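Of the protein chains in this complex, all but one are displayed in their positions.
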Amino acid sequence: MTRPIAKNMEIPVADGEGERYSLRMGPQHPATHGVLRVDLELDGETIVACTPQVGYLHRGFEKLAENKTYAQTLILTDRLDYIAAMANNVGYCVAVERLLGISVPLRAQYIRTMVAEMSRICSHLLWLATHALDIGAMTVFLYCFREREILLDLFEELCGARLTFSYPRIGGVRQDVTVRFIDELQRFLDIFPSRIEEYETLIDTNRIWLKRTVGIGKVTGEEALALGLTGACLRGSGVDYDLRKHQPYDAYGLVDFEVPLGSDGDIYARYRCRMEEMHQSERIIQQCIDQLPPGPIFGPDAPDLVMPNKAPARIEAGTNAYGTGLIKLIRDRNLYLTGDVYVATEVPKGELGFYFISDGNNRPYRMHIRSPSFIHIGALAAIAKGELIADLIANIGSLDVVLGESDR
Amino acid sequence: MESMAIADRLRAEFPDEILHSYLNQGQAAAVVRPGRIVDILRWLRTTETIRMDHLRALCGVDNARRREPGLSRFEVVYNLYSIPLRHEIRVRAEVGDKDPAIDSVVELWPGANWLERETFDLFGIHFNNHPDLRRVLLPDDWVGHPLRKDYPLKGKEEWAGMTELLAKVRELDRFGFDPDGHAHGQTAPEEDEP
Partner (left out) sequence: MDILLMLLWIVILFAVVMLHVAYATYFERKIIGHMQVRLGPMRVGWHGLLQPIADGIKSFFKEDIVPENADRPTFLAAPIICLVAMLTSLAVLPFAKGWVLADIDIGLLFVFAMSSLASYGVVLAGWSSNSKYSFLGGMRSMAQVISYEISMGLSLVGVMLLAGSLNLSEIVEAQGDRFLGMYLMPQCIGFFVFFISMLAETNRVPFDLPEAETELVSGYSTEYSGMRYAIFFMAEYIGMMVMASIATICFLGGWNGPFPVPFFPPLWFVLKIYLFMFLFIWIRATLPRYRYDQLMGLGWKVLIPMALANIVLTACLKAILD
């Protein structure tokens, strides 16, 4: 039984279960961070049921990857979590290196660790900015963008791109870091801790902020594990799981840092975890700068950076045929091992895993991307049920989802 | 615990279920029959010295063009990790050639819900007892399962929803935004130029 509110719009009338109506939030909505759609069943402002819908950004990366070479697939990973593209690149490269048994020189490992952590700071800054804006604190947004701008400029200095880098490559990195880059980065590291304090003075102990975050979106450690949450969402619930410590890759085994843990598993705990992670990232970058060893920046068998050993003898160097011959050689050479691996790295959003099956071809037979955002959105329904609309917004922000990564 | 040791214990516990196990790049994997997959994963999850509490990834594979012999057409791959004990194992369930189906593990890990939906969506592998088995990434009226090897990279025809949308756009364009129909590819602007 329904009764019209205005022409054509009806809400159900109380039938013992309260007045319920449905609201379709998104895919165009200021707070859904991209093209997430959430179908809500509401009782007043309380969420009775919440069904997230994804797929608006589905580009079929897994299918595409089966038809591209390993080196070509790298650029697709930029488009996963486009806020922290560098971390995705690193994750992909680490996975392919493990699959194909490619070694990476130490200097490249340090550089990759450094850029991955810069990317983490970038991502966390954007998360803080939008999360705070979702809850209504407008100024934090612009403060965070100020610092993010410095980092993006640094990335531009490093590889010429600000969003989609493709800077880490399989077996190394594309270019060496410059002295100017290191200097600028050092200057950033010097000011950054005080900037974090600045954000904290705005919201950390703000009573309204606390009211909106403490005790909201609570997930216990066991629930978080069962739901598959990773990253700060899992650590906020007190589970010590950080792939940088558990299965160190690149130079993470060589630098000293702590994994911040929360205990309450609410939005505030996740917020505190990420704030603390920014401090730790800054520590890691500092150590990378201090310890950066000299040496080559890509390994001897990096497939898209190094010429294969058997150079085509019959083709004259410098001619057109030489170029095409070389490309053919790079594409076809038989250095690919067979087998399957699952390699995960800790990206800002959580555990980004790549499951590869290689059948000896220069293309992966199957590439599966375990994207944290996809699983986090899947968990949203369980977390947000029974809370208010305003909390749903806070929860989406707190889970830190990126739809590019979720939809792949 | 060493990866291979876990696989060996699994084989000892479920001798009839495990087809074979192997080690690749330091990661152990067990190829299993699909029938008792929930029991196998529950055992891996609850056994005191193994405690695989984290389902890292669940995905489907289409083996149609794989050179490895003795595999069925479809398989579902579970990557498990133990956070307290820091070891991992991969379980590959061979789910058959036609009408692939396997039991859902949502009762063990509620987070597997969406992963299984995704596998269903992209491979057409059916999960028994799944609470809400719908497509997740693709539209509900999509035809086919794109990650199957026989699905073409570029589809034969446009998705019905897109054709509808384009027709709607063309219809609305007549009301003034784009009367000549350049914006949505109906006619290329170059064609009109002399």
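In this document, chain identifiers A and B correspond to the written order of the chains, with residue numbering beginning at 1 in each.
What we mean here is this: contacts are C-beta pairs under 8 Å (C-beta built on N, C-alpha and C of every residue); 3 or more make two chains touch, one makes a residue touch a chain.
Note that this is a predicted model, so its numbers are computed, not measured.
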Contact set of the excluded chain (shown chains only): A
Candidate in contact with the missing chain, chosen from A:Asn206, A:Gln247 or A:Thr338: A:Asn206
Touch with the omitted chain, as defined above, among A:Glu45, A:Asp183 or A:Glu258: A:Glu45
Contact partner of the left-out chain, one of A:Leu36, A:Leu99, A:Ala137 or A:Leu352: A:Ala137
Those residues of subunit A which, in the complete complex, touch the missing chain: 5-9, 21, 23, 29-31, 45, 132-139, 141-143, 146, 202-203, 206, 208-209, 211-212, 388-391, 393
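Everything below uses one rule, namely that only the chains that are shown with their structure count from here on.
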Centre-of-Cα separation between subunit B and subunit A, whole angstrom: 21
Complex contact set, residues of subunit A against subunit B: 54-55, 58, 60, 62-64, 67, 98-99, 101, 225-229, 239-241, 246-247, 338-342, 344, 351, 353, 355, 357, 359-360, 365-366, 368, 370, 374-375, 377-379, 382, 407-408
Subunit B - residues contacting subunit A, complex: 24-25, 27, 29, 53-57, 59, 61-62, 65-68, 77, 79, 83, 86, 88, 90, 108-115, 118, 122, 135-139, 146-147, 151, 153
